[in-house]
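Heads up, one of the protein chains got dropped from this complex, but the rest are sitting where they should.
Here the chain labels run A, B and C in written order, and each chain numbers its own residues starting at 1.
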Amino acid sequence: MPMRKIILLTGFEPFNQETINPSWEAVRALQGWSEGDFIVHARQLPCVFGQANKVLHHAVEELQPCMVIAVGQAGGRPDISVERIAINIDDAPIADNVQRLIVDQPVVYGAPAAYFSTLPIKAIVQALREAGLPASVSQSAGTFVCNHVFYGLMHQARDWGTTMRAGFIHIPYLPQQAAAHPGSASMRLDDMVEGLRIAIRTTLAHTVDVRESGGVTH
Amino acid sequence: MPMRKIILLTGFEPFNQETINPSWEAVRALQGWSEGDFIVHARQLPCVFGQANKVLHHAVEELQPCMVIAVGQAGGRPDISVERIAINIDDAPIADNVQRLIVDQPVVYGAPAAYFSTLPIKAIVQALREAGLPASVSQSAGTFVCNHVFYGLMHQARDWGTTMRAGFIHIPYLPQQAAAHPGSASMRLDDMVEGLRIAIRTTLAHTVDVRESGGVTH
Amino acid sequence: MPMRKIILLTGFEPFNQETINPSWEAVRALQGWSEGDFIVHARQLPCVFGQANKVLHHAVEELQPCMVIAVGQAGGRPDISVERIAINIDDAPIADNVQRLIVDQPVVYGAPAAYFSTLPIKAIVQALREAGLPASVSQSAGTFVCNHVFYGLMHQARDWGTTMRAGFIHIPYLPQQAAAHPGSASMRLDDMVEGLRIAIRTTLAHTVDVRESGGVTH
Partner (left out) sequence: MPMRKIILLTGFEPFNQETINPSWEAVRALQGWSEGDFIVHARQLPCVFGQANKVLHHAVEELQPCMVIAVGQAGGRPDISVERIAINIDDAPIADNVQRLIVDQPVVYGAPAAYFSTLPIKAIVQALREAGLPASVSQSAGTFVCNHVFYGLMHQARDWGTTMRAGFIHIPYLPQQAAAHPGSASMRLDDMVEGLRIAIRTTLAHTVDVRESGGVTH
């Protein structure tokens, strides 16, 4: 029996006084999802600098995935935002889940300033919009644990060459979270889950990204 | 057999180059919905100054409803916003659906400057949030056809005294609309529909509004 | 010697933990400013429900102005916003300067739901923009002490007929305030002062407002 290709999705535990994190809810809904020759494994990461990347790296070592999509909550953003670039800096505006507030430290000492996502980010945004899901390319994943994990992932992925594609997707608040944050946009969980399915299928279908503008003037 | 109390919901036809209007989609999904001793009638209004209010007024005359909630699309807003006040002015930033662009005319000549909603707006927002739906009180329904209908409705409702309660609720873009308007918030249709159900039930349960802050400094 | 026409400008004392209120700074800079046959009187109002309107009403009785422009701070707004309508409701999201938090009380019991500004709001916005100052019509002055004073002013002005024109203008944070509120827009004090000069001159020059769109869809 042929081995199935493994796709690893990660989501985070709740942080910043939330009791739920949509990234974990969306990711765990896809645990075991299989289509064609792949199967999804879902893992939860702690919202803790350093520790999050340890858990991620062990999962990658163990599962040997052909694709990793790390997912995180971007409270306030209105759409599924596909991150373009991970930067080598931790600069936390709030404490992480072990109450550490790291300011201006590299994610990995001596490593490059940044890595680009190796997902087909334009194709994913295009496919999401065609499916009626609000989506955009994001030029910054911030400087907190989401970017920390994204950078850590891409640093690890570098050693895998083209055998492992990797990237990061931010998702909005769930409606129930936005109900407690008046003025914030939100998205339903099943739309997030469907969005991740589309991201996976689109990545498998595009070894090269489409050429379509997703930039901003500033 | 006792007469059922009639609740009239109105939604708009699409406008401003959209091919769908979530207000009509949400409202028509409730056509015929019945609970306890009431039943919902749904009517579509044209997005046309003057004409919209004619259709509304005929529907009110015909149906003799105990409650009217007019619903409109507020593209870009992130939540279900329950309008506080209708003002006696038409000042259109875009043309209506018969290509008229009305600037600074009263909705009703010689009528009061404004009417307050007679729905329990704070109780509705509270109930929506408790149900996990993003919601807020809005201090302005704008100066386009939505406010025009809201004002026309409240002007008509004045003659009915306490026998007809009336108000206006704005809803966001649907996800499929926001997919074409990058950066815009959205809400799923079934959440809008559930939100209207909650607004109806809450209005029936509260003859007097709850006293809870829903204001803004400016 | 002929009597000079008196124009009353009011600004507020600081509130909400600020140590300065740009509305008072801008208004007091115009104390005694005279051009043609008018002279400006500037008065400070307390940021206190009820008390603010008492001080305002006494000033109007004493000065018998031909024009009153009440000015207030709208922290976060990017431009000089000329208010269209005052509504008969106090609904405070924060406590006033005597620590009272009023929820859903009329400004004046038994009085109309709203009054429109009698300033030429479109002409003022047009003149401000032509002078290179960011400006817009605002459809809501909020539900805090600014709207309270605006409503109280217009209620008083009603008895004066056309002999006293009145309205409300919101101004942004000063740069030094925005420096403490990252992400907030601001405006320089001298631009605010010049903006008020333009508002006064434009009001004197326009007994009827220009017909130009200043509305919003929602």
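Going forward, a contact is a pair of C-beta atoms (placed from the backbone, for glycine too) under 8 Å apart; a residue touches a chain by one contact, two chains touch by 3 or more.
These numbers come from a predicted model, not from an experiment.
Note on the chain not shown: across the whole complex it touches A, C.
Among A:21, A:53 or A:143, the one in contact with the hidden chain is A:143. Check C:6, C:111 or C:133 against the missing chain and you find that the one touching it is C:133. Per the touch definition above, the residue from A:92, A:127, A:153 or A:196 contacting the chain not shown is A:92.
Of the candidate positions A:99, A:162 or A:217, contact with the hidden chain is made by A:217. In the full complex, chain A makes contact with the omitted chain through residues 16, 72-75, 77, 84-85, 87, 89-94, 101, 103-104, 112-116, 122, 139-144, 146, 170, 209, 211-218. Against the chain not shown here, chain C presents residues 78-79, 128-136, 175-176, 178-180, 182-188, 191.
In the analysis below, only the chains that are shown with their structure count from here on.
Contacts between chains trace an open chain of neighbours here, each touching only the next in line.
Using mean Cα coordinates as chain centres, the one most removed from chain A is C. Ranked by C-beta contact pairs, the top pair of chains is B-C.
Annotation: 38 Å between the Cα-based centres of chain A and chain B. Residue positions of chain C touching 2 or more other chains: none.
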